[in-house]
Each structure stands twice: as C-alpha cells, then as structure tokens.
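With one protein chain removed, the remaining protein chains of the complex are shown where they sit.
So that you can tell them apart, the chains are marked A, B and C in the order they are listed, and the count of residues begins at 1 in each.
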C-alpha cells in the first residue's frame, strides 16, 4: 500500500464536484413543489450552488413529469427529479459531473475531467 | 382532566400555521446564501409554502445584515435571518403567525386569529 | 370579522405541536436508512424533538415495510414512513397530535386537547 498525501488539482476538482452534488441533493429533497413553482426552485438551487467555492457552472432541471399531485395538489422534490450538471475548477483542472436518474436511482457521476495547459512563454 | 376530542376550525388554522413555520425553518436552514441571491431564495420559499394546504398568504424576508461573508464570499441561511409571516385558513377561521428573531432566538408565535361570520339569510 | 389577539394556552399548545411535526418532517426526510439503522434514527429524532420547548412526549416509529432496498441496499426516509405522536404542554393545556400516513399522504392532525384544572384550595 502506498500513500499519496498530496492530491492533484484534478482530484481536488473531482472532490469539490462530489461535495456540491451531495450537498444540494440533501438540502432540497422534501421541498414542496409543483410544475408552476419548479422554475423558481431550479433558479434558487442554481443561485445557492454557484456561491460555493470552486463552482464554475451549475444547471438544474427538475423533472416535471414526476411532479404528480397529491390530494392537496402539490408534490415533493425527490431524488429522481434531479437532472443536474456541475462544473468545478481547481487551478487549471476542471471536473464536469452529473446527478441524473439511472435505473431508478439518483446517480452521481463524473462525466469528464479536463486540464488547461498553462501558458508557456518561450 | 377533560378531553376535547374535536378541534375547532380556529385551532386547526393555528395547528397548520405551526406546521408550515416549523417545516420551512428546517427545510431551508443551511442553504448557501448571499445578498445577491437572497431574493431568489425568498421567492422559492414563498412559492414552496403557498402550495401547501390551508396557506392563504406567506411573506418571507431574509435579513441581509446577517449575511456576513465567510472566506469564500458567502453565508448560510440561519434561523435568525428569517422574518416570515403566514396566514392560514380553515373554514371561516384565519390564523396569522410569525417567525422572527426575539432575544437571539428564532421565535414562532401566533399573531392573531380571526373568524369571518358566515353569511346569514333571513 | 373579529380579532382575538391573545391566544389561549390550548391554542398555544396546538401551535407548538404543529411546529414540532413540521420541523421534524423536513429535518429528517431524505436520510439514508435501512431496517438495521431505523432504531438509531428513531432514537435520534426523539432525542432531538424532546429538547424543544413545550414538548412533553414524543414517540417516533418508522415503517420498516417501506424501507425497500435500492440497488445499493438501502432506502431513504420518506414522509410516508413516519408514525409520530407528540404531546405538547403550555400552562395547564396539553395537545396530542400525530403524523401518520392517511390515503397516501403524510397527514398531521390534532388528536385531542386536554386541560388540567388548577388545584383549588378551599
């Protein structure tokens, strides 16, 4: 077993993407929601997440088709409604990650990592 | 000890006001927030609460003066930021209740109960 | 319309019961849970709620039969799992309220209000 104590910028960007997806999931699950209010909730989530460190982009779409009305005419935000894409950046490294339903589970995954080469003067 | 099994409409309206204030408090505490995003969060809370049964009116103001920036430039929604007023109605009974800071505690209280007389035909 | 500015102890007890049920619902919805961990979550909810003002008793049972395993072997605490009974007291007035599923909706209701007569010396 060998230990690598210092994580790279890329690993750090991956870590931050995980934090933000885990955080938003649990912050907002359970919120009363309907098709009419969904856009407002999407905007609020995006504006809350973009404040956090290392977040470059965040897009939140909530699946209206799952917003079936209970007998009082509304629904609750549940994990399977989320379609979220986030881009985090640490140094020159970017991580794009998603939260989308996959086989009935709200699945979070890294889509890709990119690194921008530093500018070289020569 | 005597039991009163059936609650009145007025008591029911009071109960519903309590539910909604308790619910919104815990749903939204911890949300990343800043002075720039506060209006979006206020709107989202209002739109979420108004969906729920027996809610007639809801006004949410979040105290910007408490949104001091942490070292990453944002804050977190905490209990003392809330200034909320809600009106619930059950039958002809209304309850107006508030959540506002009082001596350093986010205090929920019933402001007033009103009853509209039914229309009498004679 | 007539305004009743001062609420009675009984109304206050009803209000407090509503607050606590609304609060616990949204605080704990979304928690990862299984049949093995359910007792620990029940205990934690009870111990959190009993701390709050005006709470005399709290019993939380979570419906294990709804804890169906997702593909990673666990479930999430959802509103319909709750079977909660709470007793609040303000002065000599008690309110017993419940949160239980009713026709597919996590329903909160006042079960009964009781008043203890003050001790009379004569």
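In the analysis below, a residue touches a chain if its C-beta (ideal position, glycine included) is under 8 Å from a C-beta of that chain, and two chains touch if they have at least 3 such contacts.
Predicted, not measured: the structure shown is a model, and the values here were computed from it.
> Can you tell me which of A:20, A:47 or A:89 touches the chain that was removed from the display?
Answering carefully, the residue with contact to the hidden chain is A:20.
> Name every residue on chain B in touch with the hidden partner chain.
Residues of chain B in touch with the missing chain: 25-26, 29-30, 70-72, 76, 78-79, 103-105.
> What residue numbers in chain A mark contact with the hidden partner chain?
1-5, 7, 10-12, 14-27, 97, 108-110, 112-117
> Suppose we count only contacts with the excluded chain; which residues of chain C make the list?
27, 30-34, 36-37, 40-41, 43-44, 47-49, 51-53, 72-74
Definition applied: only the chains that are shown with their structure count from here on.
> Note whether the interface between chain A and chain B is symmetric in residue numbering, meaning over half of all numbers used appear on both sides, and answer same or different.
Both copies, chain A as well as chain B, present the same residues to each other, with over half of the numbers appearing on both sides.
> Indicate the whole-number Å distance between the mean C-alpha point of chain B and the mean C-alpha point of chain C.
18
> Roughly how many whole angstrom separate the Cα centroids of chain A and chain B?
Chain centres of chain A and chain B, defined by C-alpha means, are spaced 29 Å apart.
> Please set out, as single numbers or ranges, the residues of chain A touching at least two other chains.
30, 72
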